[in-house]
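Take a look at chain A:
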Amino acid sequence: MSETNRVALADTIPKMLAHNALEYADRPAFREKDLGIWQSWTWRQVYEEVRALACGLRAVGLKRGDKISIIGDNRPHLYWVMAAAQSLGAVPVPIYQDSIADETLYVLDHAEARMIVVEDQEQVDKVLSVKDRVPRVEFVVYRDARGLRHYEQPFLRTYAALVESGRKLDVTNPAVLDAEIATGKGSDLAIILYTSGTTGRSKGALLTHDNLIVTARNANQSEHIHADEDVLAYLPMAWAGDHIFSYVQAIAAGFTVNCPESPATVMNDLREIGPTFFFAPPRIFENILTQVMIRMEDAGWLKRQAFKYFMAVARRCGAKILERKPVALVDRLLYAMGQVLVYAPLRNVLGFRRIRRAYTAGEAIGPDIFDFYRSIGVNVKQLFGMTEASVYITMQPDDDAKPDTVGLPMRDVEIKISETGEVMFRSPGVFKGYYKNQEATVEALTADGWFRTGDAGFLAPDGHLKIIDRAKDVGRLTDGTLFAPKYIENKLKFFPNIKEAVCLGDGKPYVSALINIDLDAVGNWAERQGITYTSYTDLAGRPEVYDLIQANIERVNRDLERDPNLAGSQIRRFLILHKELDADDGELTRTRKVRRRIIADSYGMLISALYSDKSHIAVEAKVTYEDGRAGLLKADVAIRKIELADVPVPLWKAS
Partner candidate 1 sequence: MFYRESGHFRTTYRADQAIFPIVQDRWSVAAIAVVAVVAVPWIANEYWLQAILIPTVIFALAAIGLNILTGYAGQLSLGTGGFMAVGAYATYKLTTFLPEINILVMILVSGFFAAAVGILFGIPSLRIKGFYLAVATLAAQFFLVWIFNRVPWFYNYTSNGMITAPPRTLFGVALTGPHASAEVRYLVCLAFLIVFAYLAKNLVRSATGRSWMAIRDMDVAAEIIGIRPLRTKLLAFAISSYYCGVAGALYMFMYLQSVETLAFDVNVSFLVLFMIIIGGLGSIMGSIIGAAFIVLMPILLTNVPRLLSVQIPVELAKHGEQMIFGGLIIFFLIVEPLGLTRLWQIAKEKLRLWPFPH
Partner candidate 2 sequence: MDILGALLLKPFADIGGSPLFFLEVVIGGVLTGVMYSLVALGFVLIFKASGVFNFAQGVMVLFSALTLVGLMELGVPIWLALIATILVMIALAFAIERLVLRPLVNQAEITLFMATIGLTFFLEGFGELLWGANVKKLDIGIPDRSFDVGGILVNEFELFAAGIAALLVAVLAVLFQRTKIGRALRAVADDHQAALSVGISLTSIWVIVWAVAGIVALVAGVMWGGKSGVQFSLSLIALKSLPVLILGGLTSVPGAIVGGLVIGVGEKIAEVYWGPYIGGAIENWFAYMIAVAFLLFRPQGLFGERIIERV
């Protein structure tokens, strides 16, 4: 691996860039859909531009250790600003481009940014609105001058002028910048990435060149990512994922980063570029699948039947073929036919024609969605990552991807589960701490370098990490068995019949569940069964529906049972709520997250019934109608008991 050795000499991103300018000189480094075509820049051009930028930035006073903020959509020029700043030993601080002014102000102020580089008028206006309150900011540089002609604030600079002046300086005296680049070392701070925390102010994670480079190289090697890859840079530049996938890994491997024309054209640009290496949160994969299904609805009968048939074939053997596992000859032939008629054209129109690996992370992906992509030959894999780890912690192997794990630890990553069930890791990618937040740093990072992820999980017997819930949400049954409500609820909600599920068990002898059925799905099913119903409440109370849901719950139980750690938390009793959980009643947040405490209060009677021997209970509930009137709903809610197979003795219990 001589190449690796030579690259290994480069211990900072600017040095790697200089290396690429020689090694991959005329290969495309960045592309951007602009003015109708994919404008391209080679590594050499990029390096020259970065140098010019760096000289320009230096000339206006940016120096080692300074913070420079970057706000905008994914644009090659903004990535180059990062590299230019890093060349000088300054630290880029990207800010989410859609942040409100207040949030932007917080980050600018907290990071003590001296300069800001933005994309266009929209961002300039946002910055101008807070400029008075960040006196440290000396310059604001913009790239797209449109609409800014008459802005006369003295601190505004254009990107073009910056590069222009820098280029002259670099030509007359390149040694200055060479020296700056040479001074940089791996342990220097490379970037501050502000995590959008769910609670409180966001925290700035400090990552060094070593953190990023080692992690990126490990990922490139173990995932076989080389210079011939194409990635679509469409997720926010301020997000660690984009930073590692479309910046550090790209520079480490020398592959091409493609920036879409605008956020609105991402799907189209994805189709055009056909990336080989792709990341998307589960939500996007789900949206694409929904679109596929909707569009196929409009197809002619014959095409629809063919699609259905071949999708069934794919479900049967597609994933196995992808993983090179043995498959019957007939299926192989059918799959080959499907490849011509359905899978390959489908991958083509979705933009997945060249994909070698696609990643997803962030939340649990529905098994149907996961299987769909793998079955049509898209190698989707789940990973587990965090900003504080320079992203990569675990990754599923190509031939062993399952919807319910996040894979094996990456190279150089150690994982352990704390006594409280929290996943902890240690790796070369572990960050240096939160900027100006010693308290949070100490809380998250142990003295011997272990980082507390805040997620509860465990290692399955095959070594795969399973994340089950946020650690603070995990509870225990009275016998000490681990109880991860969201994990079970998610499993339930993957069934189309179940719209919402609330699982109870913390401090209780067993797990029980409150179920909301999906009126569309179950309603359809009922119609096909010839069951007539008058309302949600009516349908929800039907024994046939209880049977239906019970079957789903038993499936989940069997899943749980397979896992010794969770076998004890199988659902024993459940009921179907007589009304839909409603944000208007305060039971859900506006983003449809369950508010456990409110539910515990308003359904107290039902909950206590779940932990009694009652087989049904009469309820009255206040409901708010759509017109705002309040009413009283009376119903008799049945409670089902589910017989469990013998629960094996858990391997793991809290002592």
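Going forward, a residue touches a chain if its C-beta (ideal position, glycine included) is under 8 Å from a C-beta of that chain, and two chains touch if they have at least 3 such contacts; residues count from 1.
Inclusion criterion for the candidates: all candidates are chains of the complex that A comes from, given by their letters.
Bear in mind that the values here come from a model prediction, so they are computed numbers and not experimental data.
Candidates 1 or 2 all belong to this complex, yet only 1 touches chain A. Contact residues of chain A toward candidate 1 in the complex are 28, 31, 36-40, 230, 271-274, 292, 295-296, 298-300, 303, 306-307, 340-342, 344-354.
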